[in-house]
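Omission of a single protein chain aside, the complex is shown with its protein chains in their original locations.
Moving on, here comes chain A:
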Amino acid sequence: MAEAPKIPDEAETRARWGSFAWTDENQVKANEILGRYPKGREQSASIPLLDLAQRQVGAETQTQGWLPVPVIEFVARQISVPYMRVYEVVTFYTMFNLAPVGRFHVQVCGTTPCMLRGSDDVLAACKNRGLVKGGTTPDGMFTLTEVECLGTCANAPMVQINDDNFEDLDYDKTTEILEALANGGHPTPGPQFGRRASCPEGGPTSLKAMVDANHDYRGEWA
């Protein structure tokens, strides 16, 4: 695996995270999550609990969070599932981080639609801002990952930064967003050229009569 995460030293993580436990607030959330599944089906809570745990680690480390081995084991014990089963889940989903990440986890989509629409430029912008694929910037601000399709192809190219998607990017817009984030700003997520969701660029291209009011096209079908 070219980009296999460098899993941190086990002894060190155990020393640091061995005593992981829910915060009071997350305990409430965890109970709520567990309550969603019938008895004997606690395993279904693996993913939401792992996500919660990753967020708690993130809060504790001022980053996007990751899942140290003892935390994974903590979650497994919560739902009485063998460690291996939960570990498999963590490695399967790219949303779970096996190694520490920075404050902002920049996930650039490089799959075909985004690639055709210029994800190379997006990556170049990241690179020129000092981000390295699979690594975290020395100031602990950004971690860059190239990922596969994030399901926003209509607005390609795009990146996911933490919980937000930034769409319709090009080199400059990407730089702008990264700059803003680094300076503590809050760039607006979503499409970057003012359209709503994935409406066509430059206004409607079809069903134009529908824009302002409902229009009955049926008579016009010939």
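Throughout what follows, a residue touches a chain if its C-beta (ideal position, glycine included) is under 8 Å from a C-beta of that chain, and two chains touch if they have at least 3 such contacts; residues count from 1.
Going forward, contacts and distances are computed from a predicted model.
Missing chain, UniProt name from the options "NADH-quinone oxidoreductase", "ABC-2 type transport system permease protein", "Phenylalanine--tRNA ligase alpha subunit" or "Sulfite reductase (NADPH) hemoprotein beta-component": "NADH-quinone oxidoreductase".
Within the complete assembly, A:R85 is the residue of A:R36, A:R85 or A:K127 that touches the hidden chain.
Chain A meets the missing chain through residues 1, 4, 10, 69, 82-85, 87-88, 91-92.
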